[in-house]
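Every protein chain but one is kept in place in this view of the complex.
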Amino acid sequence: MTGRLIKPYGDTMNDGKVQMSFTLPVEWSETADEAARQLAGKMGFADVQVVEGRPIAGGFSFFVLYASTPQGVDLETIHAPSVRTHAMTMEEVDAYVLDRIGRKLRVAGACIGTDAHTVGIDAILNMKGYKGDYGLERYHSFETFNLGSQVAPEDLVAFTKLHAVDAILASQVVTQKGSDLKNFTELAELLEAEGLRDRVVLVCGGPRVTNLMASELGYDAGFGRGTLPSEVAAFIAVTLAHRLREETRV
Amino acid sequence: MTGRLIKPYGDTMNDGKVQMSFTLPVEWSETADEAARQLAGKMGFADVQVVEGRPIAGGFSFFVLYASTPQGVDLETIHAPSVRTHAMTMEEVDAYVLDRIGRKLRVAGACIGTDAHTVGIDAILNMKGYKGDYGLERYHSFETFNLGSQVAPEDLVAFTKLHAVDAILASQVVTQKGSDLKNFTELAELLEAEGLRDRVVLVCGGPRVTNLMASELGYDAGFGRGTLPSEVAAFIAVTLAHRLREETRV
Amino acid sequence: MELRIDRTAVDRCRALASAIAAPVQEFIAAHSTVSVERAVLRLFGVDGVGPDDVPVANLIVDALPEAERRRGAALAFGRGVAETGLDPGVLGEAIAVGRYALADFAGVPDAAALGALRPHVESALAHLRVRREERQALLARWPQLPPPLLYVIVASGNIYEDRSAAVAAAEAGAQIIAVIRSTGQSLLDFVPFGPTTEGFGGTYATQANFRIMRAALDQVSEKLGRYVMLTNYASGLCMPEIAATAALERLDMLLNDSMYGILFRDINMKRTFVDQHFSRMLNAYSGIVINTGEDNYLTTADAVDQAPAVLASQFINEEFAHRAGMPDAQIGLGDAYEIDPGLEDGFLFQVAQAQLARQIFPNAPLKYMPPTKHMTGDIFKGHLVDALFNLTSVMTGQTIHLCGMLTEAIHTPYLADRALSIENARYIMNTARHFGDEIALRPGGRIERRAEDVLAGCEALLDRVAGMGLMAAIDAALFADVKRSPDGGRGFDGVFPRAAGYVNPFENALRGEPFTA
Partner (left out) sequence: MELRIDRTAVDRCRALASAIAAPVQEFIAAHSTVSVERAVLRLFGVDGVGPDDVPVANLIVDALPEAERRRGAALAFGRGVAETGLDPGVLGEAIAVGRYALADFAGVPDAAALGALRPHVESALAHLRVRREERQALLARWPQLPPPLLYVIVASGNIYEDRSAAVAAAEAGAQIIAVIRSTGQSLLDFVPFGPTTEGFGGTYATQANFRIMRAALDQVSEKLGRYVMLTNYASGLCMPEIAATAALERLDMLLNDSMYGILFRDINMKRTFVDQHFSRMLNAYSGIVINTGEDNYLTTADAVDQAPAVLASQFINEEFAHRAGMPDAQIGLGDAYEIDPGLEDGFLFQVAQAQLARQIFPNAPLKYMPPTKHMTGDIFKGHLVDALFNLTSVMTGQTIHLCGMLTEAIHTPYLADRALSIENARYIMNTARHFGDEIALRPGGRIERRAEDVLAGCEALLDRVAGMGLMAAIDAALFADVKRSPDGGRGFDGVFPRAAGYVNPFENALRGEPFTA
């Protein structure tokens, strides 16, 4: 099924207006302005306006442009299912787990690879929580293990095995040179190799994570910027409950 | 002749990094973020990062992106001759005109069409000048006529004829719906039709004017943002002096 | 934060402003204009257009013989009402289609004409009162956020696009929406008619457009639980008519300056002085806050040099507004943040100027305009200049705050520009909410000295103006370096002396006088 094409909007529907800025490694001159204009043309933009062009250092110039793109996207064809939909409070999650699963869920979280940005995963796990939303440690229905920072994927997998963990929460904040994707992939592959993948709810998170990317990496869910602990808690609870029901059925 | 391709520079040569922002006419959701990402992909960008996506009004979302463009431009193929090169002071221009032409030059300036933004053309013409650089009225070598704002091209042409004007300075600040190009073109065509085109130095200016655009419109020069009066004065003087020499040769 | 101000200098400035206004006010009392007369007709309910889209009000006034016109359109029109017994609006339509001509009723005696009008005057004023009370009730029901009130413009040319943009801006936090007029409308000697979808750099100010926008804003106000104000432009050749129309459609503010049209639009000064007076009487009655245009001094000349002129203009605008019966609470005096961002301590100068106005006009809802002239294509830098403008505004307690746009030098605002601009203002004003309360200015320091200089410069200017008379002063280019002669400029032919027995029943009623010919 396809729908209407959505284009950027400046002040009129379908005007396609986009703001851009970039640096070119050339001394500033009127020629440089023109180069910026032609470059935007080559990128496929129309009505290119170089509204600012100036030297920012010897051999470098900075430009601000406005231009129209002829491109559009069809919203109907985009599948980016949100994972932040099971709105439940802490009390509801606790009651739900008690009711459907009847035992505490074991959750292990870590900042993997060489990443030491624990603030994000702490926000999800620590008692205190994030933006007034309590962290998983405060839930009666979870037993949480915060493994901290710079945890090698194999260590996390070993821990999972040893402690019969139900859900793994892996965080990556540093994204330079694709290190986040590399580490997430490694973790998923190791779990698979150890035969643990189907036993756990595998969740990743970080400011550049999207749920779509997570599912492409074989994760059950991915949580991006601004995630609240209760959103993660609800996802874990619901996903595990469904799995258990399916297992029972089989 | 061709040279090396220049690409945008983030922090490494040829990384092609570009910053972009735009609005999409959709409610914000993770799907909208993904739509923004795919849209940038369709524009030809790689490594697209949607670093910000949020609702800015009912039915509208705003995005900030960083991405890499594979496009580059070859500086050697770009011809955007600068017109702001004849560096001369007021005294030098006056001496030059006296020496080479031997009479006052008659210059008429106006903000044409319905445009009423006179500050720019006044900056060039008025005694006071701009950023400490005196305006043409202060030059001994010019007799200036500032026709003010909202001057119809035909009135400017009529004035030119009547007063034997040597140089026309046309200003356009408002660029909405291409009104600037329309008015500039009309002026040039009318001059042509009246057989005056070759008798005058035809110059345009305004914040969005480039010399390249001016020459494409058949102007002798175009002056953009930040123009100083002395740059314009020098251009007029030198251009007229060269013309006179050529005419004498013929 | 408090400047120590030479209060006697302030008093002298007020006295000078009064001395300046007095002779002009005598001129005003002795004259009327075509637009004043058209406004009177519009208040009676005359609306719509005749052949060639000429508004009926224009048709009627233009058709009046000179002698009739000098006694005011009301009288001639009243004769028709008396004779036909028609409702004024219906009579207007009938005249438009040529069914009647006012000349037909020449025989009706003055007293009968005025008698026939009396109930219509009363009902017209009652209608304005209703609109005013409606505003008060809505403001009570949906209180605004505290000032500075964030004000943004829409200017697509198409009232329906403007409507979407306005609603979006309100949702983002805007508290006042201005629909920028199409370029040059201030020079039209009539008010266009009906909803419009094409304009140049703005959208025509028409009664229908006012109504469309007001309805949309009422709706979003309800949704947001806070009243979103609407404003438009009066200054121009049709000040009184726009004032009347805006009152009818419950606009909340109007750009209305006693000298803007003269200096910046080359409108004849006599025309402007007479027009501003009646328009302001109407604004006063309908509870519309006026916004004056001192910012224009700063966009065309150096902002440091022009500060005294801004203050002088504020005094003059205040004086003329008082003379039109406006309370301080409706006098939105203008200023702008236009000092070159490259000037060392420019921010201090801006603070000095804004605070000076705040203290000299403590009860005026000051209107503070954003940086425009020094904005460039560097949107990042522009956003910062706007930020300091926002800070100055909240520090000095400005009331009506025009949000600056990071794309000011590029295009009329995109939807996102407005959102970023409002985000800027909200962030700064919240994080520095009480900063102004917590600081004092060093006595004799750079800020105070600057304020003193501005006040002294203002007094000197007012003194010169008072000495030569306002009209002569404008002729001598004492304001904004612009020279305008008393009988030059647009619309001069629409000014005429009031004959003996001239009647403007609304003017009389608003002054609480009986009206008689």
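Letters A, B and C mark the chains as written, and numbering starts fresh at 1 in each.
Just so we're on the same page, a contact is a pair of C-beta atoms (placed from the backbone, for glycine too) under 8 Å apart; a residue touches a chain by one contact, two chains touch by 3 or more.
The model shown is predicted, which means the values in this text are computed figures rather than measured ones.
Counting contacts over the entire complex, the absent chain touches A, B, C.
The chain omitted from view is touched by exactly one of C:75, C:304 or C:388, namely C:388. Across C:67, C:140 or C:440, the single residue that touches the chain missing here is C:440.
Summary of contacts with the chain left out: across B:10, B:72, B:148 or B:218, the touching residue is B:10. Among the residues A:42, A:161, A:225 or A:243, only A:225 touches the chain that is left out of the figure.
Considering C:227, C:347, C:361 or C:515, the position touching the chain not shown turns out to be C:347 (whole complex). One chain of the complex is left out; on chain C, the residues touching it are 1, 341-348, 351, 378, 380-381, 383-385, 387-388, 391, 406, 420, 423-424, 427-428, 430-435, 437-442, 445-447. Taking the complete complex into account, residues 21-23, 56-60, 62, 114, 116, 119, 174, 176, 179, 207, 225 of chain A touch the chain not shown.
Of the residues in chain B, those that touch the hidden partner chain are 9-12, 17, 19, 21, 49-54, 64, 66.
The rule is short, and it goes like this: only the chains that are shown with their structure count from here on.
Per-chain CA centroids place chain B at a distance of 35 Å from chain C.
One inter-chain figure worth recording: chain A and chain B are separated by 44 Å, centre to centre, where each centre is the mean of the chain's CA atoms. For chain B, residues touching at least two other chains, in rising order: 21-23, 60. Shared interface positions of chain C, i.e. residues touching 2 or more other chains, are given as 376-377, 409, 411-412, 414-416.
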